[in-house]
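Encoded as structure tokens, here's the structure I'll be asking about.
Note that one protein chain is taken out, while the other chains of the complex remain in position.
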């Protein structure tokens, strides 16, 4: 990736001329950037050719703001599947707009982009500190959600009619692409509309975002499933516990769950190919030596082993074959043929995990993410997402964030740690 | 049920002639019974005909004990599916034998009745306060388990060879029937073998046992699933959360989970018949009025609506059709035909629940259950289970406990409370 | 206690002539009673002298109700210290009034009896299914609370002015005595006012109430403290973990916490006297043999060992000396004198426990308690509390409930179980 990619200009609505009402806080100055790289070697390359190493704009409150809080109207929308922390982020945005800037009119659009579409006629909710003060104590999203995009012109009509100045959009790639489209259509029309994305992906697979909200809660909760699988596996002769976890294209949840519960013996992710024979041989060997096995498989792993469904969901994502059932049946068949008497228990905790309340640490993360989104919007940034990079909050152009999925590097330290922890063969092809 | 059924003599091995080593504790005297009935009306009937109302022998330490602790050898075996609290009970038995009576030789048979069979050659584990002191902090069973019975004569040979005086058997009906067979074979051979059952049924469906261990943990944990279902249901237009819970013949877990999380709108149990049409109409009505619905279904509900599988598991239980998948598909088909656009999420938390550690309250219950089992065995009782009745621990002959399954009374206060909570139609036929 | 005491007539407001709007539920008929006794022996005494054994009126919906739901106005008030489940009970009352009977006007009085007093001018809250639907997910009470009684005539003036038909009062003895005074003053004035108490006592010390709400959550949470104490005790040479738990006059929480966490070695409760010397000798012996000790002490234990404070709190309760600090210092002094190098950690989790959300099982209990209270009020009962006895919900005259505190019987099976679990000397005087 070239440096220029990263030092991308963040889109702005224009000149800032109103002073921020916050007192006693540290304002970020323009030009403060967080380094993209964290290793010496990578930096040295830039040094040697006298180039500035790439960085990301630092998030945080600006001394001068773009919007006049007293007349500003803001909107929030949540799209796609549930993810722990949605309500925390909604609450943080409402509280920050209200208490940090004095913005009094905040609307929650219902059921994702449907709420911006004239077709559905969903009434927006008024969001105030009173109505949102305890919403972070429950999972899900108080706004409701839906999959799929709506007509962009129609959505911008709604925003124009309601005179919305900042739209906060919580969602994954599809949602963020929609946010870009809205931002550009608004600019075409000359509207003063800031569109700030908050990347929501339980799979933690958005580029230029080191950690997405809800991920930590997800891997923490996944432990309940791997723990159960381990109890079932050790509670029987040749016990096998098989857990399917989220991860369509990127296996971060599955891989991290191994570090969280190091009693897992096999981890299968989309990024690392394996053959059925390679895996079954390794499993058989483990059963022979240890009498039980715990397997974690990401939903997107081993898709090449199954016939393709050809279907797509409302968001346009290809429907994957069910690797969990596939592996369960393949293991049972194989062991039956080998005359090995096994006891296999299959666990799929997906929807319990997705609808959880954020755990305390994630909740703090959501708070700062929400604050950062508000600061960015108030300063007139648009067409960008708030991100977290090397322990700091940053701004990233949406274009960059949706450019490619973030994936596990099979040759990097993270996957190496997983292999060290499971003890599984590095290559099961 | 006749009074005589309940005032059943508990089987005993013979005269007690050794004094209990415990000091400062309250000894139970022979003849102390807990009333079977708790309502005035039921008792009045006995009063009027001058009959003694039925009761159960009170559990607890006896002043005179049957076995000499210094030479006694005991065994513990866990059979069938996992259930929260197995390790708590094992630990309580080991601790009570050791600290209350000074018994030094306690063996854990591995993998259920397989561990008593010569065929499998599993080595028993030595169980001491040191090796069991923290086992209650994990779910599952440290002994392992298996389904199905083994040859009775072969198992009694093992017990005879190992000179076991008390066998503690944790399991459901099948296991308890096996325990009776072992006890009777031992008596036939003139062996001094006490067989004490500890009823294990996550479904809470054993007769003459008001509450079985693990049940409370199960319904507590079920809340995570119903809560998730509620978040998913309210997070979408026409959202439906469908949760399948344990309950083959008795719907106690499903029904109790409604009281635990009163956001559930429909509860389907094996004891209350319904037709697909009746249920779907009620569901449609709910969606029209409230826009979302949460459904809890016990695994044994609605079996008459599906084709029968005809298969049986290793314990000999008929394999049920999967009512969860059946309902999921039936709801989707129906709504598609009606042109209602729904978002249905299906959750089956079964194995996560079964393998949990007992919750604190359940843990206390397991402790007292284990102590009661030891006191019964030391006093020379046999062919019985320890039970809990009207807040007290009691003795029940195995024959009585396995006589019939305990079920929800569709006309009783408990089911009435469920109906009051869900607001579902009392009759969906 | 004489039978007549218990078969006490529950106070009623008059004849019932309106039909309950509930359908499909089981109605309780007048004359249905739950037996007070549960042991055969106690019942036999009554049998022999041809007397009816004592019982309690069964709670539940009645076919005929006293109030006309369409015009009825109800009030709820919460008094005294926090207890897990207050919001659950409030919610259950609101939901039952609304959905079971169609009552539309329910008011929450703020900050305990202050909210009924003209002096404070607190505005009551309107309580609806919408405003209370998720309040059970948080601890505390949404109504606020306060200690102490207010002028009875003034409170009845408020109720009369607001035309309240049923007042639900959640609180301990003092509150219940106030409820009786209100009920009697209203009857004196000829008002149709039903006053239904819901006994709130985290100590579980109200007579004729087998289990009070919040108790189970409290003992579950106490485990975190005893567990911490055990970790600290075993993490050091001569480690001592000392935990003070709630229990002013009755040691149920402390005693039950021993069954919940059987790693506790000493349990000190108000009902069982001990001397400092007796206790310290036992402790020293334990340290010599095992190298660590965990002690649980109820706040009301050993009050005779300390100088009396002579102070009272706003509820009129005598302020106790702090047995926790007293024991901590006494142990340290003693060990210093004996030259034993100890590491003592002191834990007082009181306010964390009191402000918790009810746990799932307790939540179900609160639901049924709230329903029972509404059914009792709608049927025109007054001056009574809803209770739980032998697994059923019942009605008890307030006079009886506040007649004396329920205490641990030092010669009963419960304390005997505690002694069996800790292994502490039965007598430390």
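In this document, chain identifiers A, B and C correspond to the written order of the chains, with residue numbering beginning at 1 in each.
Note that in this section a residue touches a chain if its C-beta (ideal position, glycine included) is under 8 Å from a C-beta of that chain, and two chains touch if they have at least 3 such contacts.
Because the structure is a prediction, the values reported are computed rather than measured.
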Practice problem: Touching the absent chain in the whole complex: find that residue among C:69, C:172, C:199 or C:349. | Solution: C:349
Quiz item: Thinking of the whole complex, not just what is shown, which of A:117, A:138 or A:220 touches the missing chain?
Solution: A:220
Quiz item: With respect to the chain omitted from the figure, which of A:18, A:43 or A:340 is a touching residue?
Solution: A:43
Quiz prompt | Option from A:62, A:200 or A:371 whose C-beta touches the chain left out | solution = A:371
Exercise. Write the list of chain A residues that the hidden chain touches.
Key: 22-26, 31-35, 37-41, 43-44, 47, 52-53, 55, 58, 60-61, 92, 95-96, 99-100, 210, 216, 219-220, 223, 256, 259-262, 359-361, 363-364, 367-368, 371, 390-392, 411-413, 416-417, 419-421, 423, 425-427
Quiz prompt | Interface with the undisplayed chain - residues on chain B | solution = 134, 137-138
Quiz item: Which residues does chain C use to touch the chain missing from this display?
Solution: 82, 111, 114, 138-141, 144-146, 224-225, 227-232, 234-237, 239, 343, 345-349, 351-352, 354-356
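Note that in this section only the chains that are shown with their structure count from here on.
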Practice problem: Report same or different for the chain B and chain C interface, where same means the shared residue numbers exceed half of all residue numbers found there. | Solution: same
Quiz item: If you count the contact pairs for each chain pair, which pair has the most?
Solution: B-C
Quiz prompt | Centroid comparison with chain A (C-alpha atoms), farthest chain | solution = C
Practice problem: Return the distance between the CA-based centres of chain A and chain C, expressed in whole Å. | Solution: 45
Exercise. Please work out the Cα centroid separation of chain B and chain C, and write it as a whole number of Å.
Key: 29
Quiz item: Which residues of chain B are in contact with two or more other chains?
Solution: none
